[in-house]
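One chain of protein is taken out of this complex; the other chains stay put.
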Amino acid sequence: MADEALFLLLHNEMVSGVYKSAEQGEVVSAAKALEENGRCITKLENMGFRVGQGLIERFTKDTARFKDELDIMKFICKDFWTTVFKKQIDNLRTNHQGIYVLQDNKFRLLTQMSAGKQYLEHASKYLAFTCGLIRGGLSNLGIKSIVTAEVSSMPACKFQVMIQKL
Amino acid sequence: MAVCVAVIAKENYPLYIRSIPTENELKFHYMVHTSLDVVDEKISAMGKALVDQRELYLGLLYPTEDYKVYGYVTNSKVKFVMVVDSSNTALRDNEIRSMFRKLHNSYTDVMCNPFYNPGDRIQSRAFDSMVTSMMIQVLSRAPCCRAGEALWA
Amino acid sequence: MDAPEEPLPPVIYTMENKPIVTCAGDQNLFTSIYPTLSQQLPREPMEWRRSYGRAPKMIHLESNFVQFKEELLPKEGNKALLTFPFLHIYWTECCDTEVYKATVKDDLTKWQNVLKAHSSVDWLIVVVENDAKKKNKTNILPRTSIVDKIRNDFCNKQSDRCVVLSDPLKDSSRTQESWNAFLTKLRTSLLMSFTKNLGRFEDDMRTLREKRTEPGWSFCDYFMVQEELAFVFEMLQQFEDALVQYDELDALFSQYVVNFGAGDGANWLTFFCQPVKSWDGLVLRKPIDMEKRELIQRQEATVLDLRSYLFSRQCTLLLFLQRPWEVAQRALELLHSCVQELKLLEVSVPPGALDCWVFLSCLEVLQRIEGCCDRAQIDSNIAHTVGLWSYATEKLKSLGYLCGLVSEKGPNSEDLNRIVDLLAGLGAERPETANTAQSPYKKLKEALSSVEAFEKHYLDLSHAAIEMHTSIGRTRSARLVGKDLAEFYMRKKSPQKAEIYLQGALKNYLAEGWALPITHTRKQLAECQKHLGQTENYLQTSSLLASDHHVTEEERKHFCQEILSFASRQTDSPGHKIVLPLHCFAQLRDLHFTPSNAVVHVGGVLSVDITMCSQMPVPVHVEQIAINVHFSIEKNNYRKTAEWLTKHKTSNGIINFPTETSPCPASQNNLPALELYEMFERSPSDNSLNTTGIICKNAHMLLRRQESCASLETPSGVALEGGAHVLKCNDVTLEPGANRLMFRTQAKEPGTYTLRQLCVSVGPVRFVLPHLYPLVQYDVYSQEPQLRVEPLADSLLAGIPQKVKFTVTTGHYTVKNGDSLQLSNAEAMLILCHAENRAVIYSNTREKASDVLLRVQSSDKVTSISLPAAPAYHMIEFELEVLSLPSAPVTGGESSMLGMTEPHRKHKDTQKAGHCMATTDHKVSIDCPWSIYSTVIALTFSLPFRTTHSLLSAGTRKYIQVCVQNLSELDFQLSDGNLVDPGSADLQLVPLNAKSPQHTHSKQSVFFVWELKWAREPPPSLHCQFSVGFAPASEGQLSIPLKPYTYEFQVENFFTLYNVRAEILPPSGTEHCRTGSLCSLEVSITRLSGLLEVDKDEALSESDEYFSTKLMYEVVDNSSNWAVCGKSSGVISMPVVAQATHRVHMEVMPLFAGYLPLPDVRLFKYLPHHSAHSSQLDADSWIENDSLSVDKHVDDQLDSSSIKSRGSVHSASSSEHKGLPMPRLQALPPGQVFNSSMGMQVLVIPSKDDHVLEVSVT
Partner (left out) sequence: MSRQANRGTESKKMSSELFTLTYGALVTQLCKDYENDEDVNKQLDKMGYNIGVRLIEDFLARSNVGRCHDFRETADVIAKVAFKMYLGITPSITNWSPAGDEFSLILENNPLVDFVELPDNHSSLIYSNLLCGVLRGALEMVQMAVEAKFVQDTLKGDGVTEIRMRFIRRIEDNLPAGEE
């Protein structure tokens, strides 16, 4: 059993660490800055991806084989989310065409930021890692996907999963 | 007891395959590779099955004169294949299961090693020694006459 | 007793058996009933409750009715269940008490005693009633009397043992009822008997089994017992239960074998361990194989016999149960385990015997199954049968190899012997298959009969197996069978047939990345290709194997040698080239250019270093390594290069090539990487952030992408492309592992060169890398020679020597000795050539190449600089000193306007001017040796000084002041400033300056003053020439004498005509002026000279020798210390006579206390209006100006209050004579008026009452 506080701080430190190392490269233009930003996001996402792969491998060790895609998504929303964030996804929607929207009304990594607009612009930094977690988890279960995220009122946020049809 | 242990990636290439040194390993590579046919069959059949039947252990894939080939598939679609000497008739299903569990646990640890790159061949020392233990492990259990129990079972 | 004898049916062990029921008593009666009975009995099913908690079953009972005989009753115990009578029935239709007493009773008693003797309690007495019989009876007893008698004679307290059957042959409802009652009774009693007796039997059986550890216990005996039970179940059509019996026997036996393996053998087991003499496979065509059964009974069966028999029984039952596929599956397990058991029990089996047995068995099972299923079923259940097919194939194969049927020269004598022995072991064919054409027996016999026959059968089987595997998607298994087939073909020396199978398998292994199978299959393929003489393919495979680490060192060397020897062999026959992919021979690791930015000028040398990893186990000598280069003329290849550098190159200019991963499919995670970005969505209204998030830029690509199972098989048919541009390096020996190769090239045409294809030639063999990736390019550029001339300092100063830098970029031009630059001098700019000028030559990359003396010859027209010889793409740099002769721009008289009269105005001007230096440009045209056109270069020099002058007056005495301002950054030494007026002779300029040279720091000014003296009437204007020597303060002494700095200007009408004096007197009776109290201002204007030239203008009016001129005065106080009360200006007519004076009195009021300067008094010429049109405009403009200036105080020199007062006047006047020409005012030149009270001050003391002050202000 580890303590949550430690994880939250570690995560914060990773975020600021990644962004700090990016700042070393002086920002030239707005476009460049955005690109740099993108690189940071991607880096965090990749870390999350690797973690997701590992976690899902552990968490599904003793579960029965999954029936189908939806079965897997449910697992992510319930068991996976609970083990990682100590709560379930509040709402899962899908168009049955390989797009799923996972909504968390009180996302753990955002609750530590005081709610309201003032930190909104920083919010996405704190979602990247989790996007990776989801993508990594899914990919390890054999589902290639793209995971994006969206926040409009903290600490609620949506993760969108686009499944790559094979 | 196991004469060959293999871990096979989602994409069906071997992540790890090791057989007892005394035997010609090529034979086992062929055997394991061929067994994937049945693994695929079982997995696809499994899709339709009910939850309780959807266990990870696939059971006996196919027997040959000299060997029995057992299969197991993780939720991450990684397959474990284990070849056992047929003469080892005393070996029971639940023993095979428990061996697969050990494999799975050990594999999970490998997956969690941050320096391991998922999809790469497995070179973990821990995993290696675990497999070794499976291969040299001898049956401690004396083969007492189980006939009585066998009847009316 | 004349009843016909019921023949005893013989006991045969088939499912035709029925439980036996004996019949005693009236045989004729029974015979009459029998048909109905035997037909009615099975009609209704009956529930059978079973012991041992086994599920109850509904069964249809049948039975085999036999005449009662004592010997039918089993003696002690009952081993043979089949012959066991489960029920005994006594039949009678007696209805006459006499008859009963006389015969029936005794008979019954006898019968009962026999049963009792054998303690059999399953009996029934049936009394048949017939109305017909009764008819002719006289003394009728109550119907039931006989039955009652019987009941209490025999069935004490089990009355139900006696049943009545009424009119059984009638067709009435009553008959029906009694039948039903009877049948039910019969059934139940039968079942009760079963349960009882079977139960007892099973108990005995169990006790027997428990004895199995005791010495002398025989498995075979036990086998027979349990099989008896099985038979009964089968007889009752309880196949499940029957099967269970056999499975238990099976399990029991297996367990014994296992234990035997583990060391504790039961001695009875040794019976089974006799050497195997017959191996005629399973027999499944008859329900029971009696021969084998007897063998077991006689304890002479071998393991094979036992197993065969057991399985045949299981098979039969399974087929009854409609489970053919289970038969197939069990069969396979059985065959495998048999082989194992024989090993375990160390039973001696002649070589090949087992193979025969298995082969036959497989086919037997398959045929048996086919016998009872239709095609469709079979096809949909291949998964179950295919195992047997391939097992059979395998076995036949090994038989073939064993018996020398797979060699092209056929079996030898000992092979033949072996065949004979094997066939002997089959014995004669079984009768039941004797007339089936394709019986397993026949197949085997035939297959072993000849090489051809064998081949036919083997191929049939293999193809069947492959077909089946593929049909159910077991491609891998199919491949494997295919490989066996390939091996077979190779043995048969027909590689052309083998190839496709090997290729197919290899493809599959490559796709799934199984290294060892790949290697192994490749080796086979290599052999195959060699036989086929497919040189190219063979060499390719060889190279792959030579570079394969799963192959032993020797083998690698061997395959490598194959290539080399081929190469050496083929050298004599040119033309024919063999093209192979490079990657299996060597791999490109990295590449880097010098210069590292991969940009060279035409003619420059570029070297390319590559690291190539040879995969070969031995050093390989290579004639040539060539890189084809694609050339494209690229515009602006600089930009391109730049971006290319950033994209593809690490700073050190090294390009790394991805190493081909060893056979591990590229298919996994080779997706393009995600490109995520932060997303900010602002609300359109106020652009406040309302959503942030993460988006994926390249989602479309990722999602569209299909999972490609990328085979690693390189596309053969690599095109060898020839190109004009090739980088070569010849005769290198590639050591195993990393090798560094260097290519040098001299850059020719400018453009972009892309490295395309790399080709290594070993004899006629070409190892080709078709495309270098990532993109590798270098750029060649060409540059025009050019000359650049630029000042060393940021700006050049005129007048003093300045350094100028010349830079010649040679570009493609080579500077030869004698080449020179011809400068055509500009007259105002000199080129100072010193004793020695040095030129430095740099290479393109800015390294100093050499340092040479520069010759500069200068004539008055041209200066020629002879350049040092310099190669192309170099730079020559040298410096020259130039001097631009200073010349102040001639400043017009307007600057003389800046007089003492308006000091503040002057001040403002200087501000406006700022500190920017005046500049002069000098154009120099230069002829360069590389061009027929001359280059024109403009050099801009700025004047270090700015000069202004002013005229100063003291009464009639006049002074000229010259101010020299140093604008440059340098400090200067100014010496012997001098002012002359060459024009007027009699005028002298008396300098009032220090003789010593003056030092002026940057941004400082120096002033020079001269007094004007003249004897007679002064000239109306002066033409002054100011000159001063100067030198930079820093330099000690200069190479050349510098020209002095000169400045020319003009001064006009400087002679004083009027003197103006103003005076303010306190109000009478007071000693001082007070604020707010009116004081009187006395202005007196005095003419200082008689009529002069300058007076001659319109203003001048003459009346008989008496001249006067009109002047206008005006009192202005712009310090607004004073309020001018009443009229502040006026026009006077001034007599043009020396000392003529005009006084004016005015009233002013001081607004402040203290020493106040006097208000200004200004004097203008007042010109009458009879002059031209223009004048009037002037006047208008003047008025306009003033009235305008009232509104917006643009002109600070006019005091608002005074204007107000004056403005009113004018507005009046203007309204009076509208449109009429107005008089004009003309300012008097500053020199002409001298204000003697300038700078005077009056003491004003504050008044007691302030309110006046306020008044005055408003």
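Chains here go by letter, A, B and C, matching the order in which they are written, and residues are numbered from 1 within each.
In this section, a residue touches a chain if its C-beta (ideal position, glycine included) is under 8 Å from a C-beta of that chain, and two chains touch if they have at least 3 such contacts.
Keep in mind the model is a prediction, meaning the values are calculated, not measured.
For the chain missing from the display, the contacting residue among A:12, A:63 or A:152 is A:12, taking the whole complex into account.
Contact between chain B and the unshown chain involves residues 109-110, 112-116, 124-126.
Even with one chain removed from view, chain A keeps its contact list with that chain: residues 1-14, 16-17, 21, 43, 46-48, 50-51, 54-55, 58, 83-84, 86, 111-114, 119, 122, 129.
What we mean here is this: only the chains that are shown with their structure count from here on.
Between the Cα centres of chain A and chain B there is a gap of 34 Å. The set of chain B residues that touch two or more partner chains comprises 10. Residues of chain C found to touch two or more other chains are absent. Contacts from chain A toward chain C in the complex involve residues 34, 37-38, 41-42, 45, 117, 120-121, 123-125, 127-128, 131, 144, 146, 148-152, 162, 164-166.
Contacts from chain C toward chain B in the complex involve residues 209, 212-213, 248, 251-252, 254-259, 261-262, 264, 332-333, 335-337, 339-340, 343-344, 383, 387, 469, 472-477, 480, 509, 512-517, 520, 664-665, 667-669, 709. In the complex of the two chains, the chain C residues touching chain A come out as 671, 673-680, 688-697, 699, 702-703, 705-707.
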